[in-house]
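Complex shown without one protein chain; remaining protein chains in place.
The letters A and B name the chains in turn, as written, and every chain counts its residues from 1.
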Amino acid sequence: MGLLQNIIFGVITGSYIAIAAIGFTLIYGIVNMINFAYGEYLTLGAFIGLFAATALPIPLPVAVLVAMAGGGLVSIVLARAFFTPINQTGPVPLLLTSIGLGIALRNAIRLVAGRQARYYDTEATTFRFDAIPDLSVGSVDLLGGFFVTSEQLIVVGSAVVVFIAIHGLLTRTDVGIAMRAMGDNESLARVRGVDTQLIRDSVWILAGVLAGLSGVLLAIQTNVNATTGFSEILQILSAAILGGAGSPYGAILGAYLIGIILALSTAFLPSGMGGLSSAIAFAILILVLLVKPSGITGTEVREA
Amino acid sequence: MSALDRIPSGNGDLALLAGVFCFLIGGLFVLTPLQVQLPNMFYVFVEVGILFVIYGLLVLGLDLQYGHTGLVNFGHVAFFAVGAYGTAMLSAQDTFVGIGLGYPWPLALGVGVVAAAVVGLGVSATSIRLRGDFLAIVTLATAEILHSIFVNFEGVFGGNVGILGVPRPIAALVSQADTRLIATLLVLGGITLVGLAGVTRLTSAPYGRVLRAIRADELVTRSVGKSTVTYKTQAFVYGAALAGLAGGLFALYNGAVAPGFFTIQVTVTVWIGMLLGGAANHRAVLAGLSIIMGIRLVSRFALTVTPVPSDVFASIRLVVVGLILVAVIRYRPAGIWGDAQELGVDR
Partner (left out) sequence: MSLLSADGIVKEFGGLRAIDGLSVSIDAGELVGVIGPNGAGKSTMFNCISGVITPDEGTVTYDGTEVTGDPPETLARRGLVRTFQATRELETMTVRDNVRLAAPDQPGERTVSALLRTDSMQATERSVRTRADELLETFELDHLADEYSGNLSGGQRKLLELARTLMLEPDVLMLDEPFAGVNPTLTDEIAEHIRELNENGMTVVIIEHELETLTELVDRLVVLQQGRVLVDGEPEDVLSDERVIEAYLGGGV
């Protein structure tokens, strides 16, 4: 398999991680917490989408929208119940609460849904491009024939739509501008009349919507089970911090970097050690936190 | 002088006495033909009890790091694993896959503890200055990386099967099953009590005062002349060493180590035990841990009487445990026995 194919896989992974990472990093920047239950928001989105697609006579795209709405709803309900009341206690209690909530949710989903993995019923067309030359360098094929499926293209396409929408939201709407103001300097934003609790609620909803979408896209690529989202949480976290915690644009960049690094390391690692690719992603995360905690875009510098 | 005055004496000494006593009684069972009969229904108690005292060393180490010094270590299981794997790999004799060098177990145990301490030193040297939640993420990621390495480098660590054929010193000397179990509980329990004594002595001395000051405000502590980085590093390394000791003891009790024993669940269990009991109070965190382990015990009992599959029970237990963590942080951040003013959570 040529490097090109690996990079394509990386771009696809990067796409659904990017969608989730935007939501995750907005929560970090505006609510000031690392939400370790965020993976469960993806999982719930995947389940809601699956339920909508199978139980109701609606086409898949509509089911995706239902999943996104469901994700937003779940997010705001959980936030109001668990996070908003302890908003003032500081980043560590919020992180610990999210860890406990994540465990409870994950296992509750397991109890309700059982252990069986479920699948989205989709038909995918595969587009093959075999005529590309291999361009070998040593034992590595730089290019080589590759393929993409229509599902994968939809993932990437959705991501691009999301990026444009988010950019529009943050630059052209009142809510979005207020979000950016709060992310930069909360007390200043409050002084200028921004209703901080309302904006926080909006961020929760937005993050939930993004998580729902990402969860469905992820589930279409893999499957739906209680740990679908949890298996991605560290990658999402890595992407957000790598790109600069709090910055949605950084999160996009970080996500694609993580996706490509994961794909390339899976390609280069000896067989049987594929699981190390996630270890490599975490090692990069640690490196970033130690060397430049403000990440690539360097928007947030939080001293110890 | 009021009752709040912590004069260096008191419960540390009691723990030391009790620890040595248990250790000696346990030793008696191991070395002499003395036997014990254990009614079947108590088996589960003793087995969970053994796990409790091993985890007890973990929670004491974590309490030193977080309860006293304020270091948010969410990768504690990593030190547990390093101690266990280190001890196992050095002493195992016939492991199916992976390295087993067959050295005497006391040496292996010592190496395991030192290895865990060295890893602790490495982590603290790089990360001790990070903000609380970032330190949590770094330590968590470190634990995940180690787990991944243990699973993936099969030739060295035995992959998912792990290292087998680790010597079991007590089992080797005691053939009768009941006595073996009780002796193990007493010996390991004794070690944990001695650990409790050591940690208590440290924290009730002026040393503990510096740690608590660091937790309260590091800059002020530096301004009165204390090298806070040194103390933070020491607290972290001591905690890691205790976890490494727990790991080595676990390996020598279990006879085998595998990645499945060293998941984030262990870290979470120990954290919840600490927060539930009351961080910064060594006896309280052990009590909190005992409650969490008690829930595990109850679920094991319930398993035998209800027709529910075991993984369903595990999930129910985990839902409860997760909710306990959330509830403790929200409603009783100082835990059941902790001091709210001491921990700064009296709002």
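Everything below uses one rule, namely that a residue touches a chain if its C-beta (ideal position, glycine included) is under 8 Å from a C-beta of that chain, and two chains touch if they have at least 3 such contacts.
Predicted, not measured: the structure shown is a model, and the values here were computed from it.
Peer 1: Which of the chains on display does the removed chain touch in the whole complex?
Peer 2: B
Peer 1: Of B:Arg129, B:Arg209 or B:Arg283, which one is in contact with the hidden chain?
Peer 2: B:Arg209
Peer 1: Which of B:Arg131, B:Lys226 or B:Arg283 touches the chain that is not shown?
Peer 2: If we include the chain that is not displayed, B:Lys226 is the one touching it.
Peer 1: Mind pulling the chain B residues that touch the left-out chain?
Peer 2: Answer for chain B: residues 2, 4-5, 8, 198, 201-202, 205-210, 212-213, 215-217, 219-228, 234, 238, 341-344 touch the chain left out.
What we mean here is this: only the chains that are shown with their structure count from here on.
Peer 1: Between chain A and chain B, what's the gap in Å when you average each chain's C-alpha atoms?
Peer 2: Roughly 34 Å, centre to centre.
Peer 1: Quick check on the complex: what are the chain B residues that touch chain A?
Peer 2: It is residues 72, 74, 126-127, 129-134, 136-138, 141-142, 144-145, 148-149, 151-154, 268, 271-272, 275, 311-312, 314-316, 318-319, 321-326, 329-330, 333, 345 of chain B that touch chain A.
Peer 1: Using the touch definition up top, name the residues of chain A that touch chain B in the complex.
Peer 2: Its residues touching chain B are 33-34, 82, 85-86, 89-93, 95-97, 99-108, 110-111, 115, 234, 237, 241, 272-276, 278-279, 282-283, 285-286, 289-290, 293, 302-304.
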